[in-house]
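A single protein chain has been removed from this complex, and every other one stays in its place.
Per-chain numbering from 1; labels A, B and C assigned in written order.
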Amino acid sequence: MSKNLSPDVSECLELLKTMYVIRYAEEQLGDDFAAGKLPGGVHLSIGQEAVSAGICAHLTDRDKVSSTHRGHGHFLAKGGEPKHLIAEIYGKEEGCCRGMGGSLHVADYSKGIIGANGIVGAGIPVATGAALANHLDDDGSMTVVFFGDGASNQGVLQESMNFAALWKLPLLYVCENNQFGQFSPTATVTAGVISDRAKAFDIPVEVVDGNDVRAVWQTMAGAADHIRSGKGPVFIEAHTYRIRNHFEREHLVIKTPYRTEEEVEKMRRERDPIEMLQEWLKDENLADEATCQAIDKDAKTLVDEAVAFGDAGTPPPLDVGEKYQFVGTSS
Amino acid sequence: MSKNLSPDVSECLELLKTMYVIRYAEEQLGDDFAAGKLPGGVHLSIGQEAVSAGICAHLTDRDKVSSTHRGHGHFLAKGGEPKHLIAEIYGKEEGCCRGMGGSLHVADYSKGIIGANGIVGAGIPVATGAALANHLDDDGSMTVVFFGDGASNQGVLQESMNFAALWKLPLLYVCENNQFGQFSPTATVTAGVISDRAKAFDIPVEVVDGNDVRAVWQTMAGAADHIRSGKGPVFIEAHTYRIRNHFEREHLVIKTPYRTEEEVEKMRRERDPIEMLQEWLKDENLADEATCQAIDKDAKTLVDEAVAFGDAGTPPPLDVGEKYQFVGTSS
Amino acid sequence: MARTRFIQAINDAIREEMERDEKVFVFGEDVEASIFGDTAGLAERFGKRRVRNTPISENTLTGMTVGAAACGYRPVLHIMFANFLFTGMDGVANQLAKARLMSGGQIELPATIIASYGGGRANAAQHSDTPYSAFMNLGGVHLVVPSNPADAKGLLKSAIRSNDPVLFFEPGGRGGEMGDVPDEEYLTPIGKAAVVRQGGDLTLISMGSTMRMTIQAADQLAEQGLECEVVDVRTLAPLDEETICAAAERTGRVVIVDESRERASAASHIAAVVAEKSFGHMKAPIRRVTARNAGLPLAPASEQYLLPNVDKIVAAAVEISENGRLPA
Partner (left out) sequence: MARTRFIQAINDAIREEMERDEKVFVFGEDVEASIFGDTAGLAERFGKRRVRNTPISENTLTGMTVGAAACGYRPVLHIMFANFLFTGMDGVANQLAKARLMSGGQIELPATIIASYGGGRANAAQHSDTPYSAFMNLGGVHLVVPSNPADAKGLLKSAIRSNDPVLFFEPGGRGGEMGDVPDEEYLTPIGKAAVVRQGGDLTLISMGSTMRMTIQAADQLAEQGLECEVVDVRTLAPLDEETICAAAERTGRVVIVDESRERASAASHIAAVVAEKSFGHMKAPIRRVTARNAGLPLAPASEQYLLPNVDKIVAAAVEISENGRLPA
């Protein structure tokens, strides 16, 4: 896979914006949850924004993304509207899924976002079917499936890799190894190196610093090239870290700590993907403080507007459940 | 894993006997099926006897074996009585499972034979639980799970390997790669080398000629040692060949050939595990024709007796199904 | 009309729909070789791009069905034995049955899954379940269960054209049965039961594999002076409560025959619907003839003991007939 391509300044600024939007949207959702404003729970990907941003920068609406219970970042990076995300999580009719899915199920098929998934690992077979559709379409489109280190222990990963390798499906596996599955440190429930599991299928593997958005972007550039040219699947293992709780306010139910405050603090301080990119841009004199602040502000405004949009939204009609269950038509 | 141990003459003659018993029992069952004598269908392992024999020679009743739809050989090699096998497949009360299970479900728990399985791959998680029991027992006992190349594509294989590696379970994976899953040549549905899948879990792998019973025995000697000493799982991929149909009289339903008659004939002629062992014994002057013939005859007699036993058996009472469903007691 | 084998009718339905719409593709384990014959010849006709042999990976197969359907294709998954639906259950119960609802109706899910079900052939417990009842409770999948070649063809064509997911349950081992199938193109509507016989004394309601014995029972009862109305339910979800209740009400005496196990069966459900909606018309207990609550043994007589049969249907009918016994 070619590796020399790296994002130019304007691409870097786009990545920065995407990460800011994810960050602000999720901080908002965290606050909302704490305030008792959300109908359901949320799993935030704060600290992991670089993976979503770097991967999805290379995708178009024709490409599909299949996501996880921690899927806000994937949704936003893939072009989903912040207002549709927020309204959805607020349980409003104006949400991307008309308030039917919520955080666990955000989807916008018009943008190729084929759904977050509440069943850990289940996005993998769904994505395999989407990649088969890409393959049959034969138009250079591809599918990306995001999944966690914990999800890697679902057997469907092996099953899917076998399909993708055999049929040379245009499918990118992105394992977001954030070092925990719920309250279990990865190594306590996961043997070996996750991405090694792809090697038995002769699937090319890349391991990348998932907090370095430029590195993710660069790795993805090569992977997307490979996949779009019909050479079959690629597996990227992105090392990152979940700074926030598994779900918000988990301490209300989880009494024994599964990691130290210091560890989290250190990651927050030293490995924030937004800070890392901004510092690099400044060090390299590619962007000054003002430029970054403007992007920050734009993102904040976008999220504020999204929140206003969500707040102004209406609860769906009572009887929509059965209405949306079936389409009732035939071809 | 130690490799220097190889079977002595008396062990070789035992292996020969086991293979003959399997062979005769299955030839009988094939004839019975053709004659319309069997209530259900049968999947024969003729040509693959060396795997069962070589592996199970190292097991005791305390060890468990979890088997497949093609499980007669595993049953017999693990110490199951031919008469209990035959009576079972005849659907008789005197069968190992009282006529409830038949060919797909032969089991004798008193011998550590925890069941053939009609769901391809499903023996793997069951065996993982059995190996956990061994592990908790902590008495040096182990579990062997047999499965096919086709079953290797079930995700439970990956899941199980993760458990076994993490918990150092005394579990031996034996993939009987007989080059077909039903009517699909392995390579058409299976990417890469199956046993490589174990490597990502740091599980030691052995690839062996599954038609060379001495090689299987020898590989298993090392594997069993490793496992019993608490070092965790081992994966053996045994290359063999299914000489018979996937299920008996498959040509009645399968119209397009999926392999050539010549290929089968060549394997039958050149790679028969019984012939291979006998020839070696004779070449090395370890056993003469008469010795081999006596074993052959003993095996035949045993199977004939088993058939007589099965024939003399009685159909189970009509209402046993509900009776066996639950035990109805408490601890 | 042409006399057609059950399996051939299924095969014809798939072939016709593949001709009609190039988005239809078939996949599953050995769909080329086709153990049951229902997908035989399709690979030769449509090529390996649209007829895809797969690895043995049911969890991924059902999940892929969702992904391919949501992305513009019309997958037809052949899962072989219906028990293997349990092996790939997540894709059906948590994904296929829910993806449209969860998306707020963004997508259509034109997916069909074909599964062969039922016992009575000494296939032992893991190859002989009748699991449609369990799937009825999922809420998000349509279920069709044809009892004859004509309905099999018409229902499968409707299933493949449906923009909603449909599980097509094929009565196992009936592939060789013949029936008249119209020569011209036709569809059998999903959600419509059929009254297949008139009779004023008693209503027999059944579906799929137990229809034949139900009709035999009706014949036998007629000989003995009890005229039965017979309903072939054909679709278990959505359920044609109107036709069922009307038929129940016409006689006030109902026997429901269903090969699935008794507890929470299709038969139980139909009985509940009748007991709720047609109560005032009922003259006798609503009887169910189902499999008993156990797995199926290999031993043929022990297996048969657990399953519905003509005698059990006749006995149930007689029990609730006007005099509580056979007319002389």
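Criterion: contacts are C-beta pairs under 8 Å (C-beta built on N, C-alpha and C of every residue); 3 or more make two chains touch, one makes a residue touch a chain.
Being a predicted model, the structure only gives us computed values, none of them experimental.
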Contact set of the excluded chain (shown chains only): A, B, C
Considering the complete complex, identify which of A:Gly150, A:Gly210 or A:Pro273 is in touch with the unshown chain. A:Gly150
Please pick, from C:Gly37, C:Pro55, C:Pro75 or C:Pro131, the residue that touches the omitted chain in the full complex. C:Pro131
Where C:Pro75, C:Gly118, C:Gly140 or C:Gly208 are the choices, the one touching the absent chain is C:Gly140
In the whole complex, of B:Val156, B:Cys175 or B:Leu281, the residue touching the missing chain would be B:Val156
Pick out which of B:Ser52, B:Ser66 or B:Asn245 touches the chain that's been left out of the picture. B:Ser66
Can you list, in ascending order, the chain C residues touching the missing chain? 59, 83, 86-87, 89-90, 92-94, 97-98, 101-102, 124-126, 129, 131, 133-140, 236-237, 239, 260-261, 263-269, 271-277, 279-280, 282, 284-288, 292-295, 297
Tell me where the left-out chain touches chain B, residue by residue. 64, 66, 95-101, 105, 107-110, 114-115, 117-119, 122, 124-134, 136-137, 143, 155-156, 159-160, 162-163, 166-167, 320-321, 323-331
Missing-chain contacts mapped onto chain A: 39-41, 88, 91-93, 97, 99-102, 104-105, 117-122, 150-151, 153-155, 181-184, 188-190, 253-256, 258, 315-322, 324-325
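Everything that follows uses one rule, which is that only the chains that are shown with their structure count from here on.
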Whole-Å separation of chain centres (CA-atom averages), chain B against chain C: 36
I'd like to verify one number: the distance from the centre of chain A to the centre of chain B, where each centre is the average of its C-alpha atoms, in whole angstrom. 45
Going by residue number, chain B touches two or more other chains at 153-155, 188-190
Send over the residues of chain C in touch with two or more other chains. 54-55, 57, 59-60
